[in-house]
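Left out: one protein chain. Kept in place: all the others.
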Amino acid sequence: MNFSQQLVNGIVLGHAYALIAIGWTVLLGVARLVNFGHGQMYMLGAFVTWYGVSRLGLPYFVAIPVAMLAGVAVGYVMQRVMLQLTLKQDLVSIMIVTLGFGYVLHGAAALFFGSTGQILETPFSTKDIYWGDLWFTYQDIAIVIVAILFFAALKYVIDRTRIGRLARMVAEDPQLAQLAGVNVRRVYLGVFAFEGAAVALAAALVAPRTPILTSMGFDEVIITFVVVVLGGIGSVTGSYVAGLALGLFTAFFGAFVSPAYATAAAFAVLIAVLVIRPGGLAVSPGGR
Amino acid sequence: MSTRPVLEATDLKIAYGGNIALDVPRIAVRERELVGVVGANGAGKSTLVNGLLGWSRGSPKVSGKIMLDGRDISDLPPHERVRSGLLLIPEGKLVFAQMTVEENLASSVDVPTEGQGRRHYSSEEIYALFPRLYERRHHLGSQLSGGERQMLGIARALRLSPRALLLDEPSIGLAPRLVSTVLETVRALVDSGLTVLLVEQNVRAAIEVVDRLVLLERGRILAEGPASEMRDDPRIAEAYLGAHVA
Amino acid sequence: QAQQPIKVGVIFPLSGGAGPQGQHVTQAVQAMAAIINESGGVMGRQIEILSRDDESTPAVGVSRANELISSGVSVIIEGWNSPVTLAMQPVINRANILDITAISKADPILSGEGNPLAVRLNSSNSQDGAVIAKYIAGTKAKRIAFMTENDAYGNGAQESIEAELKKLNYAYDKVAEEKFPFNQADFRVALTNVRAANPEVTIAINANEGLGMPALIRQAKQSRLPGQLVTAVGTVAPSVISVAGEAANGVIGADIYFPDVEPFASNEANKKFIAKTQEMFKYTPDKYMALGATSLQVWAMAANEVKSLDKEPVAKRIRGGSFKGTIFGDVSFAANGQLESNHKLFTIENQKIVVRPASN
Amino acid sequence: MSGGLGPVLRVEGLGVTYGALVALDAVTWSVDAGEILGIIGPNGAGKSSCYDAVTHLVTRRGRVFLNGEEVTDTAPHLLAERGLKRAFQQNAFFHELTVLENMVTVLQDRYGTGLLATALLPFTQVRRRADAVEDARQRLVRFGIPEAYHDLKPTNIPYGIQRMLSIALAYGSGAKALMLDEPAAGLGGADMTHLINLLISLKKEGLAVVVIEHHMDLIMSVADQIVVLEQGRLLATGTPHHIQSDPRVLEAYLGRAQ
Partner (left out) sequence: MKSGIKTILFAALATIGFFVPTLLGGSGAVYAACVLIAIFAVMSYGLDIVVSDLGEVSLAHTVFFAVGAYTTALLSASAGIGPVLSLAGAILMVLLVAAALGFVTLQLREFVFSLVTYAVAVVAATVAQNWDFLGGSDGLRGIPAFELPWLGFTARNDQELWPVAYLLLLVAIYLVSAFRRSKLGQAAMMVHLNQRLAVTSGVDPQRVRLQVFLVSAPITASAGWLYAYQRAYISADVLETYFLILMLTAVVVMGRRLLLGPLLGVALIQIQEKFFSFGGYVDKIILGSVLILTLAFLPNGLFGVVAPLRNLFTRRATPVGKTIPERS
């Protein structure tokens, strides 16, 4: 086994996981909403980027914001439809409605983009870096940098700014938030639009690593779920750490044991962790 | 004391399902006035103050016209009414449990710090009013005692630069010493320029501070008048001023 | 009554990851049906194709099979995923309808448990193992690595390659063996392990043509995997090459059907089939399509001969029997219903499959 | 009745800490059958924490005795089974059920049938259910919740009635010791009178009642004994009369003499 190469694999993978999870971290932790269509939104982000780059001939850097805009639109529409459920905080229904959106997105994307595999090529993904025995791409570097910046910015916004506080107020008690002058609907719409943009950005960055299919998205939603819960619902730092830990675990479990059982093993560890610490890895001050 | 009403509602009718919980032809609060609303449990006091803001945890049907400083606000959603200076401190849950006292007090939206009759309260002023909150400022809302929550609820509303304040039973859960403190604070706030509609169960304490008193029963106004006159009203005296004192 | 068309059921995945291939196979069957109908049909009757989508899900496949059974089909041609085939077999068998498996590779399909009169056209794992083993022996490479899909197909394929190597008395070192799940798309971790073992030949066994195989080929190239990359029989179709792009160049594989290579190139039945498919669907058939079409062709030949549409006589004619003039040329079936096939090695050059002349 | 055999509920050296904050420190009190114990003290004195400590909802120091038996380590739901019931300072309901259903539900320990019995003897279940509904109605009325409110959701009835419902739910199918946390908060007029009558009738039944209250008229008129807490510590204990004139209590809690 090549330890340093696996370390690189794990770090890149971990940042990719964290990046994919970021939208849901905000959604679940900050606004106490779930989105089981997250995986399909990821898929859509990847395909819109791909369509922009390889069919419309847009530069990668233009295709990314286009994909993010598409994500915003989808997120907005979803929340617009679910607003009543959201205001009622009917989580079980929200879970299933978002699952329904995932289905619709998958079906529609397959009809529009077809169901054959595609490669999303970017100026970074084709540039390999060989460093002694190590191999990675510029795309990998971009993923790590963007993930770190994104998480830092998010942490700052949620903890220190008014927008973050607004979202937390709405998350806890939307009706009480109204009395503080907060436009609750707008916050919900905004949080979902953010989720759409964030997952599209993640897709545009991470999807070039592997071929893309319109039927993908399942693994992404599961990984996200694990990251968010393991990180302690609501904790931005927690989900960064959990994402990184999951990436490293996947790499080293694959290296020492077998990639065949990596997912199952990750889940087994997750079960163990949650049984011992129901709140996940993060410690929030004062306890939740 | 000016006579122009700051807050005025006409033909206010509120119904839950088919049941009319409130039917008030006119109620008004003038500039720098402290109006008390009293009545038995279920009389519709909360329904009234919530209705003025268009806010509810249930889903009532509200009709009627509500004016704030001569401006019709009947069609505004609750958060817009809040932004234009009409503040409500509801009954029951008042604080964000997952936020610290400090965060609860940090302003959530842009409100004019000064404006037509609006008064801005800095955190220093707030902490001076409620020293206990200062001691607890790093605690989460969920860790506060009942009385501490009540104080934080009032303090939060003050931070939003109120023009008129709707207070629903602020004395619930307060130690006797604090009840008078809070009511005196409310009186002082009014004297310094605020307009307040106060719902209070503790009539004996309330009548000491209010300018006018409104007696609600089954959703209707039964009596209304200056505090000094109402004190002698038999309907008040008998039911609320010491009938049960042993 | 005699002029009522004969209904033929076709069940493949038409949606999902395997959807595109399933659609192509269905089209190939339709092309073959057109050819048969033009030449007089089966027992003087026309064939009508009823196609269904199994969504790669056994439960859905079973539903679809039931549907076709109650609409009165005389034969069902099915099978992309082995579990779907295995689930449908007992249902079709109980309804006493002939079941021809075109592609699914699992060995139990022919075990007789689900269907005592099973017929399958795609090559079996053991047939496939031999050709790869022979190639390895030919290269004299000693350091061999396996990257294997961790399921019945992948493990079976690897086993049969190793068994064939043993039969050849070929000594080698298995320097790495990486297993991964079917839907894996990121092989960097596994490749890092393989690369560290410095193999001379790496054998990739991955039937996920839409995702896994092209991903594996690309990432192997990018990570500078040393030695020769060899893919298991039938896992590299033109669609894989088109996704893998330039990274596919140099990869070695083996397969049983190449539309434009001898002996197929001059085979009249094959030429007709290719022409028809191109005419109807603007598409040059690949192996899977050829297998689907041949399933129908063989069934039609057998039914015409025994003058019956019943399951038993037709199945008995096919199992252990020989047919002349099919798309695959003159073919014969083993007694258990397995089509005997001929393998050819190929190399990918300039993103095209080039059959290696040395192999037969 | 356990009369004569010592206090129904006794706590010894109860202490609660939240992180660095000592919310309750070495508090001891007891209440007999047919007695009402009042607990008063400034906001944040640790009164509610004291209840949480008694009912084992927080980790705490000290010992708890119920009917003379030590129950310090008994699980919260078992305490309830043994007759120690409590209400919360914030109203607690089953929000999606109606008032009546709320009451029927807490009577399950008396009227509920096991799964097997329900499946095998459906008619018995139907009968018992009907009995439960009838009993629930009567109990609600007794606790001051008129029939008109029985079919509404708890949050849709006036706050004062909600308080009474909380008490009724806490009492459930019966109790030996009942702990109420500010039952009069938000009550006025006739409802207050009703509450006083209710407390007195519970007391007459031989129940041991503990009441946290800020409402001085109420507590002074019904309590037999009063415990005053301040900053987690016991400041004073005694009869209402005694407490009302204690200078420490006046200073810490009651404010200027009334």
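By letter and in written order, the chains are A, B, C and D; residue numbering begins at 1 in each of them.
Please note the rule applied: contacts are C-beta pairs under 8 Å (C-beta built on N, C-alpha and C of every residue); 3 or more make two chains touch, one makes a residue touch a chain.
Keep in mind that this is a model prediction, so the values were computed, not measured.
Chemist: Determine which of the presented chains are touched by the chain that is not presented, and list them.
Modeler: Result for the missing chain's touching partners among shown chains: A, C, D.
Chemist: For the full complex, which residue in C:Ile49, C:Val73, C:Leu86 or C:Val194 touches the chain that was left out?
Modeler: The one listed residue touching the chain not shown is C:Leu86.
Chemist: For the chain left off this view, which of C:Glu67, C:Glu159 or C:Glu177 is in contact with it?
Modeler: Considering all chains, including the one not shown, the answer is C:Glu67.
Chemist: Tell me which stretches of subunit A touch the chain missing from the display.
Modeler: Those residues of subunit A that touch the unshown chain are 28, 34, 81-82, 84-85, 91-93, 95-97, 99-108, 110-111, 218, 222, 225-226, 228-229, 233, 260-261, 263-264, 267-268, 270-271, 274-275, 278, 280.
Chemist: By the contact criterion defined above, which parts of subunit D meet the unshown chain? Give residue numbers in ascending order.
Modeler: So the residues of subunit D touching the missing chain come out as 55, 57, 75-78, 80-81, 85-86, 88, 92-98, 100-101, 104-106, 108-109, 112-115, 117-119, 122, 125-126, 129-130, 133, 150-151, 169-170, 172.
Chemist: Touching the hidden chain in the full complex, which residues of subunit C are there? Just list them.
Modeler: Residues of subunit C in contact with the hidden chain: 13-16, 19, 53, 55, 57-60, 62-63, 66-67, 69-71, 82-83, 86-87, 89-91, 94-95, 106-108, 111, 113-114, 150-153.
Everything that follows uses one rule, which is that only the chains that are shown with their structure count from here on.
Chemist: Mean of the CA atoms for each chain, then the mean for all of them together: which chain is nearest?
Modeler: A
Chemist: When the C-alpha atoms of subunit B and subunit C are each averaged to a single point, how far apart are the two points in Å?
Modeler: About 77 Å separates the centre of subunit B from that of subunit C.
Chemist: Averaged over CA atoms, how far is the centre of subunit A from the centre of subunit D? Could you give it in whole Å?
Modeler: 48
Chemist: If a residue has to touch 2 or more other chains to count, which residues of subunit A qualify?
Modeler: As it turns out, subunit A has residues touching two or more other chains at 286.
Chemist: Could you classify the connectivity of these chains, where an edge means two chains touch, as line, ring, star, complete or other?
Modeler: Contact map by chain: line.
Chemist: Considering the complex alone, what residue numbers of subunit C touch subunit A?
Modeler: The contact residues of subunit C facing subunit A are 15-17, 19-20, 150, 178-181, 183-190, 192-193, 195-196, 210-211, 214-215, 218, 222-224, 239, 243, 245.
Chemist: Across the complex, what residues on subunit A touch subunit B?
Modeler: The contact residues of subunit A facing subunit B are 162, 165-166, 168-169, 171-173, 175-184, 286, 288.
Chemist: Quick one: which bits of subunit B touch subunit D in the complex? Just the residue numbers, please.
Modeler: Spelled out, the residues of subunit B in touch with subunit D are 16, 38, 40-43, 46, 57-58, 91-93, 132, 143-148, 150-151, 169, 172-180, 201-203, 239-240, 243-246.
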